[in-house]
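Only one protein chain is missing; all other protein chains are in place.
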Amino acid sequence: MESFLREGDVVLVYIDDKRRFIVKLTRGRILGTDKGYLSHDDIIGLPHGSVVKTSSGVSAYLFKPLRQDYIHGMARSTQIIYPKDAALMIYLSGIGCGSRVGEAGVGSGALSVAIASVICDSGRLYGYDISDSALKVARINLELAGLLHRVVLSKRDVREGLDVSPLDAFFLDIPDPWNAIKGVSSALAPSAPLLVYVPTVNQVEKTVLALRESGVFGDIHVYELLLREYSVEKDAVRPKTRMIGHTGYIIFARRTLQVSSNNV
Amino acid sequence: MESFLREGDVVLVYIDDKRRFIVKLTRGRILGTDKGYLSHDDIIGLPHGSVVKTSSGVSAYLFKPLRQDYIHGMARSTQIIYPKDAALMIYLSGIGCGSRVGEAGVGSGALSVAIASVICDSGRLYGYDISDSALKVARINLELAGLLHRVVLSKRDVREGLDVSPLDAFFLDIPDPWNAIKGVSSALAPSAPLLVYVPTVNQVEKTVLALRESGVFGDIHVYELLLREYSVEKDAVRPKTRMIGHTGYIIFARRTLQVSSNNV
Amino acid sequence: MESFLREGDVVLVYIDDKRRFIVKLTRGRILGTDKGYLSHDDIIGLPHGSVVKTSSGVSAYLFKPLRQDYIHGMARSTQIIYPKDAALMIYLSGIGCGSRVGEAGVGSGALSVAIASVICDSGRLYGYDISDSALKVARINLELAGLLHRVVLSKRDVREGLDVSPLDAFFLDIPDPWNAIKGVSSALAPSAPLLVYVPTVNQVEKTVLALRESGVFGDIHVYELLLREYSVEKDAVRPKTRMIGHTGYIIFARRTLQVSSNNV
Partner (left out) sequence: MESFLREGDVVLVYIDDKRRFIVKLTRGRILGTDKGYLSHDDIIGLPHGSVVKTSSGVSAYLFKPLRQDYIHGMARSTQIIYPKDAALMIYLSGIGCGSRVGEAGVGSGALSVAIASVICDSGRLYGYDISDSALKVARINLELAGLLHRVVLSKRDVREGLDVSPLDAFFLDIPDPWNAIKGVSSALAPSAPLLVYVPTVNQVEKTVLALRESGVFGDIHVYELLLREYSVEKDAVRPKTRMIGHTGYIIFARRTLQVSSNNV
């Protein structure tokens, strides 16, 4: 029932919340940390979930990386999307195995990793960005997560239209989403959800008004998630003192059809 | 590119946020609402995403139901899990196509629907409850969502142990999760995540302390999500006046192994 | 040490959170509630803090009303300011005994009651509104709270300037505060705080930008308070399920002088 770590496997070496390392196991290599080092050779062959000691005697867990571990450890060119936001967007989008999904801009590919991980090999993510360097970083991050084969990355300004259709969902994370609604709406299958992520209230306003004016989106909602983390000690439970006060707003909408009057 | 609604299809008839109806299309039937009625016959044959008018002239959208629509419209014997919480739990669990997952208690099956929707036909959800009536309701809800074939529902008190292993993740939503940790830990594969959902702070404390004392869980975190919904009108954007102030706390932990000392 | 309730006293009859009655004790009168009635005659002569029984045998406390009780029980023409917001605004304003304070618009006088209660008889609140009916309601509410003698209510559009100066603080609660900044700034004493209360983000933006552009305000901050109330039972502590998700935004700024260059 146990699965053993082999050379070439990617493992999460977890010491504590500030020391989480995504490591590709390679014979002869050393993982150095300020809490001591670990030799890859000593890790290879151990079962997942093992607890090992660093050279300084500090415990480290060897976990099978989850999607959020890859994203957390990711090389980044831009702000990384937080798990709370990625989770809700993907959940609301309804995407799953086999889904055909669009995303713009991919940035460093954090959300792309989260999306690609749920569409299986039979699905396809069409990821767009206007920046060559962003696409390059996204490619690296998707490859490390073993998901690049599910993704078609293209340099494209989606405000000028899209080349695929019909998509089962679209994720829009660009500074002016209201300018991309026309292109995105023509790529989306009827009834398919659009998820927009923006950091400011002004972008929320412009996007929602543009969605309404487009006449081809319904069930429009705007959400914001606040995540509190708790500190638990015996007889002393309390929210942590510091928290992230804001990441971004999530806009949800579904593509509608304008049915000709004789149908109604 | 359009997909057309056929008899037997399940459709979301969306009038507004308070009028969302999950309807199985049946020739000759009528959907009655306080905003007028709609004949199933008039809906059958229309493309997804269509806008129709009720007998009172009110617009209604015909959407392909998403997981959250099924859950929202669900027959319920207990409190339904909110999308924000289901989304984060599923995201953090890392489950996907083919995953073998445990859940207790299933209650009315809301979280079961959310879980089953991501594991594909190749996955398996083992759902437990001590209540026959809960299992009955869960079965109905899973069937309506077309997901029952992915789920094995059993009457069992998981505090007395489990009959499957190794599982890729476990979702625990019972009043005293601390009493089920032993059984759940032996069913979980090494490194696999446990997600616990509890409404009170006292349950958080007892569960986290029990997880720590068990010695076989690491990377333990407690989260709480607050969801704000926004009202958007031109030049008047503001959070909605009323919100859900509390649903529950989410506890995340990963199964660890206790490695024998000569490995370290 | 006990103080006894006399005819003419105002008392808070508290049964539960939904049944809080501000009553002026009058011989011969009856307070009727859906939990039974209480005769004023039976209350007169009891000490503050007493517990009495209604005709239905339900307990009711006789409390000395606090500022928040008057405001909560107030006749209202507009939305009442919440204690959390009134409290922070008054605290940040630094007003106290003897302060000369401006307020516009007074609406139904809820914030006026809160302000007037801290300035003592030696202070003065200049309250403005453009609506005769609002001023009438405010007068009634200030009178019931016994604070009217500290307040000068005037019908005036403060966007067209003010007739008093120098004020120790100004509270601005009108739809377009940015149009009143010039008038308010000339009425405020140098270094004195301005507190603005607005419900939408758009008003926040316009007000803050106007304050900056005015060149005579510094230390500008925008706050929003979320209040969670907790339910406490033995072994079951949790935030209440429903909460007020939004009331308004509080803008704080201090009046500055533009010092002539030879001073600097």
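Letters are used for the chains, namely A, B and C, taken in the order the chains are written, and counting of residues starts over at 1 for each.
Here is the rule we go by: a contact is a pair of C-beta atoms (placed from the backbone, for glycine too) under 8 Å apart; a residue touches a chain by one contact, two chains touch by 3 or more.
Here the structure is a predicted model, which is why all the values come from computation and not from measurement.
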Looking at the whole complex, which of C:Gly102, C:Pro193 or C:Gly248 touches the chain that is not displayed?
C:Pro193
Even though one chain is not shown, chain C touches it at residues 1-3, 14, 46-53, 61-64, 66-68, 83-84, 86-88, 90-94, 96-97, 114, 117-118, 120, 165-166, 189-193, 201, 204-205, 208-209, 218-219, 221-230, 232, 234, 237, 239, 249, 254-259, 263-264
Which positions on chain A touch the chain that was left off?
199-202, 226, 228-229, 235-247
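The rule is simple: only the chains that are shown with their structure count from here on.
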Mind checking chain B against chain C and telling me if their interface is mostly the same residue numbers on each side, over half, or mostly different?
same
Which residue numbers or ranges of chain B touch two or more of the other chains?
201, 226, 228-229, 237, 239
